[in-house]
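Apart from one protein chain that is not included, each protein chain of the complex appears where it belongs.
Let's turn to chain A:
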Amino acid sequence: MTDQAVEPEVGRARPRKEDARLITGQTNWTDNISVGGLLHMAILRSPMAHARITRVDVSPARERPGVIAAFSGADLAEGLGSLPCAWPVTEDIVLPDHPPIAVDEVRYAGDPVALVVARDRYTAADALEAIEVDYEPLPPVLDLEAALAEDSPLVHSDKGTNRSYVWPLRTGEDFDSVRQRAEVTVKRRYHHQRLIPNAMEPRAVGVTPLAASGEYTLYSSTQIPHIVRVMMAVVTGIPEHKIRVIAPDVGGGFGSKLQVYGEEALALAVARKTGRPVKWTESRSEGYLATHHGRGMIQDVEIAAMRDGRLLGLKVDLLTDMGAYLMLVTPGIPLLGAFMYPAIYKMDSYDFTCTGVFTTRTPTDAYRGAGRPEATYAIERIMDELAVELGLDPVELRRRNWIGHEEFPYTSIAGLTYDSGNYEAATEKALALFDYDKLRAEQADRNHRGDSVRLGIGVSTYTEMCGLAPSRVLRDLRYAAGGWEAATIRMLPTGKVEVVTGTSPHGQGHVTCWSQIAADVLGVPFEDVEVVHGDTKAAPQGMDTYGSRSLVVGGAAVHHAARKVVDKARKIAAHLLEASENDLEFTDGVFSVKGSPDARKTIQEIAFETFTSHDLPDGLEPTINAEHLVDPDNFSYPHGTHLCAVEVDTETGQTRIRSYVCVDDVGKVVNPMIVEGQVHGGLAQGIAQALYEEAVYDDEGNLVSGTMADYLVPSAVDLPEFTTARTETPATSNPLGVKGVGEAGTIASTPAVVNAIVDALRPFGVHDIRMPCTPERVWRAVRSGKEARS
């Protein structure tokens, strides 16, 4: 037998194990799951942003044939607690009650007011129209600044204020003092529009009650089955051990399914009341109202520097739109950004304040990047403004301020310790791929000629904190849970392997990557590994999937658990081979005795030995299965440099992305194809914020962009060819050296695109365009620039 080393699985572009099934439609979405006697739930939602409910009469709906039951909020109030907020960021935070269904007041268009359960979903939808509700309109609260005025109408009148909290972070030298010694200061206001997450699969919930045992199985299209289980016990009073949560196939989330939703509680309540299984699936337009939104922020940013470009300090003052209620992590989202505004730069002073504001709109919460895209946008936009002020090339300004690769580990002004990075390498690679100098020359030429189509170049150098999260840091930030992750490896008698993970995939490819990690450590074929997830009965421990954490924390747990399996197997192999453990080698799944290569046992053989347990060492547990929980001791810090060239048609205002180059450093890569896919998708969503998407409300607080006809999600034809590349600086905080890639593209791309558009329009005196940079906004900016000049 030749002793040829097997090619490692980690690093291979394995096609995803998940895909054949998903692509051919052999899927198990929540909405596909059906059981006998299933009832269908439909929810009547408030058509008004803010109103008192003076009367709800569901009885006409109850009389419809096929309707089994109908409930008002009052009917369900008993037995349902408030939906949870797990991140009360300050001690004195204003944290209003959030009933899963409104009882006496609605606070956003889409707030549930009544529901129907019927034999089929058509009957249920029709019966909603029979429900009678009287509303007494109350004034909407829509403007973040006006909401804080003394005389503003209130979203929660009993609270006496629309201010939920003020959270400060001040580090280093006092900002007033650096402002005084600064030679240049630049101050800008930036707006982040509200975004509506668009997962491919809308949300769906199903509940199957088992009357005899009092158990409930809750199927939910969720990112967080484990957290939902805990929270449903709290909200409904059903004991936790009587609730099983299953997240079957889940078609995307982007943070929108990192949530504990009213519909989950309502489905449980209905199943408890009727004793029947019940299901609810949102429509796309219903989801636009009822699934949480993202972003929604006004940023006042001031940067202080010396003439040579050296940064002295940064001041950031945020107003962030909470919407009507604080949901699972609503108030904490800006805090995930709070530490990232200083980004990759060295400075002496940082002064951050965030004010959370209630409005009568759909609640906001995590959306891909969650706080970090906002931070990266602000710093990368104002760095460009500063470069203009100083007459420096924007890349050169960054170069003069970033942390040198030799300075790692580096503790940032915000107090994070960046373990590794190489901003120089990523930037050099990006500039070369982009052909930066040539594009600058073309830009100058077009400007000189007065071409109606201008060229703009945008740069965005970013880092992010991900791999959420060290539990002690979460404690300090007043987050109510930990940030650990769990994995179990089960070695089956026939040598096959089950990896049980507490992470909860919804499109990322965990099954493939966890198989690659386990296959390498155990020395078993990739094909022999199955991954079990998304069922609190099968994978009882976990903190689920969000914040680019699964690989960094959950993948590390798989690695550690697999190492434990090998260590356990080694004892049995030593016994069977009659050798000392120290004399054993373990390569490609085979234990052998040093010096006598014929004396060997495969790990599969050891697994079978534990099944029979006929010949194990005295006192040894008859298993090599192992479990491991990881609580990370630091975040991970992906970084990179993105360059975008746009052509702006100054006659129509239309922007076309001509080229886009990104060089990301996400550390070691388990599966390059999956990383590539994550980068593409991330870029699409970041570009969408820059150019296309916006949740638009009218003056009454109605969502105007309420369908995909008006809320513009770009498709592949609207996006440019991406040039992606990587540098690879391993993370030092986990054994795999990985950093996470789920959010990088979204975080980096938005400022790259807007910087490019503004760069194109500098000759017209333009220094900002509000997102999304619609053709009309661009055209108006050009026109007012021209008028100012003439």
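FYI, a contact is a pair of C-beta atoms (placed from the backbone, for glycine too) under 8 Å apart; a residue touches a chain by one contact, two chains touch by 3 or more; residues count from 1.
The rule is short, and it goes like this: contacts and distances are computed from a predicted model.
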Request  = Have a look at "Ubiquinone biosynthesis protein UbiU", "OB-fold protein", "Xanthine dehydrogenase family protein subunit M" or "Ethanolamine utilization protein EutJ" and point out the UniProt protein name belonging to the hidden chain.
outcome  = "Xanthine dehydrogenase family protein subunit M"
Note = Given A:W29, A:F408 or A:W779, the correct residue touching the omitted chain is A:W779
Task = Using the touch definition up top, pick the residue from A:R62, A:R188 or A:R284 that touches the left-out chain.
result = A:R284
Message = Touching the absent chain: which residues on chain A qualify?
response = 121-122, 125-126, 283-286, 651-652, 654, 691-692, 696, 704-705, 707, 709-710, 712-715, 717-718, 774-776, 779-780
